[in-house]
Each structure stands twice: as C-alpha cells, then as structure tokens.
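Can you read through this structure? Questions will come right after.
Removed from the display is one protein chain of the complex; every other protein chain stays in position.
Think of it as A and B in the order they're written, each chain with its own count starting at 1.
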Amino acid sequence: MTTSALTRMISRSLLAPTLIVALAILVKGYASVGDGFSAGVVAALGILLQMLAFGRDQVTADLPIHRAPLVAMTGLFIGFAVLAVPVLTGGAPLEHWPPPDEKPIYLGTVELITAVVFDIGVFLLVLGSCVKVIDALAGAAAEDDA
Amino acid sequence: MLIALPILILFPVAIALALMDGRRKPAGIIAIAALAFATAALGVLMAKVAIDGPQEVVAGGWSPDVGIRLRVDALGAIFALTTAAVLLASMAQAVAAGCASRTTPTLTVFMALGLTGLFLTGDVFSFYVFFELAMISAYGLTAGEGLAGGRFRAGFIFAVVNLIGSFLFLIAIGALYRATGTLEMIEVARRAAEINPNTAILLAVTFFVAFGVKLGLFPFHAWLPSVYLGVQPHIAAMFAGALANIGAYGLLRFGGVILPRELELGATAIIVLGGVSIVYGAIQAISRRETREVLAYSAIGHAGYVLVALGLGGPVGLTAAVVFSVANALNKTLLFLTSELRGKFMATAFLIGALSVAGVPPSAGFFGKASLFEAGIDAESIAALVLLFVGGALTFVYLFQIYQHDRWRPRAEGEYDRDNLITAGRPAQRTVGVIVALVVLVLGLWPQPLLAVADQAAAQIEQEAPR
Partner (left out) sequence: MNLLYAIVIGTLFGSGVLLMLKGDLFRVVAGIVLVSNAANLTLMASGLTRGQAPILPLDPGEPVADPLVQAMTLTALVIGFAVTAVLLALSLGVYRSGRSVDLDDLSEQETEEALEREATDIPPDEAVL
C-alpha cells in the first residue's frame, strides 16, 4: 500500500497536535466537555492515521508500539489503585478525595482530585488497548498480504 | 471491608498476569495463589454471612440511596465460593498439565474477578458489567486453549450466541430500569410488584432467554457441545463448573427475587422446558461415544434439573435449586478434570464424580437429587417425580456406559483419541483430581453447612421477593 508524499507529510505533522488535543480533552473534562475515554480514543486515532500513512513497519520502528499492553495495564492499575487505596486507609472502595466541603488543590485551573487520577488511568487503558487492537489487526493484514 | 477483599486480591493479580507469559510456571503459580486467597476470603465471607446475615458496602462512601452497592447474601456467597473453588481447581490442573497458552492464567483470574463481582454486587447494571467481563474472558479462553481443528469456529459460535443473550439481557435491564426507576436490586424487587403485568411478563421472558442461553437449556443449547468438545478439559471444567453458574444464579436472582409472580405464572412452561432438557440431554448423552461429548450433553440435562426445581418453587424448591447447582458444579468439574486421565486413582475419582452425578450417597450429588425429590414431594407433583426418576436412571446408563467404555477395556493401538489428551497424567494433575473428589465426598458425608446455607438463601429470596 502506497500513499502520496502529501498524505505522509500531513499525517506526520498531525501526530503532535492530535496528542495535544487528546491531553486537552483529558484535563478539560472537569470544566467542560471531555474525559479520559474520549481522550484515549483521539490519541489512538492519531496512531491509526500514522499506520495508514506510513504502514505498520515504519510506525513500529518510529514509535514504541510494542509497549501498548504495558501502557494499558498501567492505566488499569491506576484505576485499581483509585479503587483500593481508600479501602486500605479504612474507607469505602472508590472513595473520593478530597472529601465533600474540602477545597481541592489547584494546579492552574486543574483540580487535583481522585477523579482526575482515575481518568488518567482510563486514558492510558483506552490508548494502550486501542493501539494494541489496531496493531494486531494491521499485523494480521500485513501477514495475509505477504 | 471483607466483601471487597476477593476483588482487591484478584484485580491487581489479573493486571500483572496480563503482562506475563502464562506458559511459564511462575505466572501459573501466582494465578493459583491469587485464586486460593480469593477462595479463602470468600469462605470467611460465607461464614460471616451465615452468622451475621447479608453484608454490604456502598462504593465511594456515598449515601446508600445514590451509591452503587456491593452486597452479598447467602445466595451470592455460596455461588461465589463454589465458583472460586472450581476455578482454583481448574487452574491448578491447567498449570499441572502445562499451560498451552500465554493468556490462560490472566484470563482465568479475570474470569474469577468477573464472576466474584457478579455474585457480590447489589446493583443490576454492575451485574451486567461483571457478567460481560467474565464472558469476554471465556471467549478469549476458547481461542487460546482450544484444540486443533474447528476450535476457532466453535469459539466464534460460542461468542455470537452468548452475545445475543447478553444484549437481550442488556435490553431487559433497560426495560427494568424504565419500569422501576432504580437499579438497586432490593429496591427493584420491592417496586417490581407494581409493574404492569404485561410488561412484567415480557421482562421475565427476556431475562429467562438471556440466562437460558448461559445455562445451555434445551432450546438454547446448540452452542454448548461443540465448545465443550473443542477446548481442553480444564477449560471445559471452568465453563461447566463456573461459567454456567451465572445462568442458575441469574434465574434465582431475577426470577426468584425480582419477578417471582411471573415465575409462578410460568411454572408449568418452565417445568416442561426443564423436563425436555433433562430427557434430551440424557438421550443425546447415551448416543455419544466420546467422554467429553457425553459430559457436555449431560450438562444440558442437568441445567434442566435447576429449571425444574425453580418451577416447583416455594422455599423447598429454591433450596433444591441452590443445593443442586452447587453439587452439580463440583460434579462437573470433577468429571471434566479426570475424564482424560488414566490410572487407579483417577478411575476412582471419576467414578466418585459419576456416582455423585447419578445421586448415590455418600456424595454431594445425593443431596442435590434428594432435595429435588423433596421439592417434588412438597409440590405434590407426580410428573416431576417421574421425570426426576427417569432422568436419574438415564444418567446412570450413560455414565456407566462411558466408564466401562473408557476404563474396562484394554486400549487398542491408535484408538480414537483425536487430540492425544488421554494420559496417565502428571502426579500434580492426579493430586488435583483426588482433592476435588475428596471435596465431593466430604460434602456428601457432612452436608449440613451446605444445606443450612441453601435454606438461608431460600429464606432470603422469599423475604426480599415482593408478595
């Protein structure tokens, strides 16, 4: 499968913006539209575009695609930590921090609350598993062509 | 926090195992350790429920009317404990035989996580989520540990048929939410009494079909034999002993607790379907040669007994359904795990399983069958008693048939064993078989705890059900 130089150039220059948009969707989720899931899907679509433009071999060489399962499981583990840590400190599973009526810590306009941590976990999980699925299907297609 | 403990053990282990190569020993041993801890935790939880009554915790520390609850009563606890024990035995057998696939340990632990969550949740929608987690792991297991030939096709059909069941279940949940305005099981049960009767019947039928597919009941059974035949014996044990529990538990929970009037209304139809399952399963089993195929059809037949118990209803019928489901899960596990192993000990273990399925004392199966007869006598249903008797007799026939076919003859050179599974087995495999056989025997000699818990579960169902 060949793509034109123009397609390749545009897709290459689109990768960084896609990832930044994904991050924006992730952190903006608490003030406006967005969350970890859609951010993960957007980031994975960025990778998919690279695969379509450059072919799987090239992308696997350029980007750490083989780390996708690790990324996914790290995300799942972060989610698990949000579930488990409150239990270890004597609360209910998934308990929210800070508790009601307490001011959260602000980092710029981003509130540091458990939900953000959880969404980062979701983002990593979705990104990792989508990339893995894309990679597996692309790999299968490549094998069948050969 | 005892109720969250099994989930907290299984979850991180499943994540870690996903990154490891399951064909290596350490991964398998970690999986066994996690399942053993989870089983122990569920055992303690079971004891606590039996003494102190239902336990619950609301996720996130929310107030109980908004939050999602983890809630366990005797019914959930006994099913969760049985399932975890079955998965532990099957996993141990898988490791002893040498895992053939890198995904088996992680998928098994994920399946245990899904099943435990499903039995411990008090929320209709999280029930669906955990249920899908368990099912997706099962689809993965058929692909990873299938046998040669049509394994993918069997796995594909298994996935497609069960997905249709899952989506019907999802639609029924949407409809139930629309009708009652809540997802909290106890509240749903309370409000279900006021649902428009027509709606309630539609709901009940949809739930029945959804769980019937999981259980492999007669009209929805087509996927079952090819799947049980297409996977390794220890995976078949997981499916028959653990995954099929979803169907029985779902029917008890959604039929017995939430829609009991519709269950009563459909009792005749349910008993007839159960009867057809029993007879069909038994006749098909008699006509088959290969051990695992016989066992697969036997699973269809035994799904029918649960249905008959449910149809007979009342406290005695519900108790019978619980006792029979637990005994049946253990029997099927024992039979599948020992079906391909040869030698004196394995023959005895298989024989114990066979006699237990047929309901000969002292074995767990005896009390399963005995409680069914009790339910039949209690309901004064001669038809049900005849059915149980005929079913039992047919069970004897096919189990004796495969026992003598497999073990009473010298095996000829190159005889029909298409997947080269039949071996003497490694010592560890034989040990697992013996331990499961002992569990079945001990439950037969000392059934009081099981019967007491089943009574408690039935009483709880009666109490929560709207009257």
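Just so it is clear, contacts are C-beta pairs under 8 Å (C-beta built on N, C-alpha and C of every residue); 3 or more make two chains touch, one makes a residue touch a chain.
All values reported here derive from a predicted model rather than from experimental measurement.
Of the chains on view, those touched by the hidden chain across the whole complex are A, B. Of the listed residues B:R24, B:R178 or B:R426, the one in contact with the hidden chain in the full complex is B:R178. Residue B:I136 is the one among B:A34, B:I136 or B:L224 that touches the chain missing from this view. Which of B:A33, B:V160 or B:V386 touches the hidden chain is settled by the complete complex: it is B:V160.
Those residues of chain A that touch the chain absent from the view are 37, 129, 133, 136-137, 140.
For chain B, the residues in touch with the chain missing from this view are 125, 128-129, 132, 136, 139-140, 143, 149-153, 155-156, 159-160, 163-164, 167-168, 170-171, 173-175, 177-178, 183, 289, 405, 409-410, 412-416, 418.
We adopt the following convention: only the chains that are shown with their structure count from here on.
Centre-to-centre, using mean CA coordinates, chain A is 37 Å away from chain B. The residues of chain A lying in touch with chain B in their complex are 69-70, 73, 76-77, 80, 83-84, 86-87, 91-96.
By the touch criterion stated above, chain B contacts chain A in their complex at residues 1, 4, 7-8, 11-12, 15-16, 18-19, 57-62, 70.
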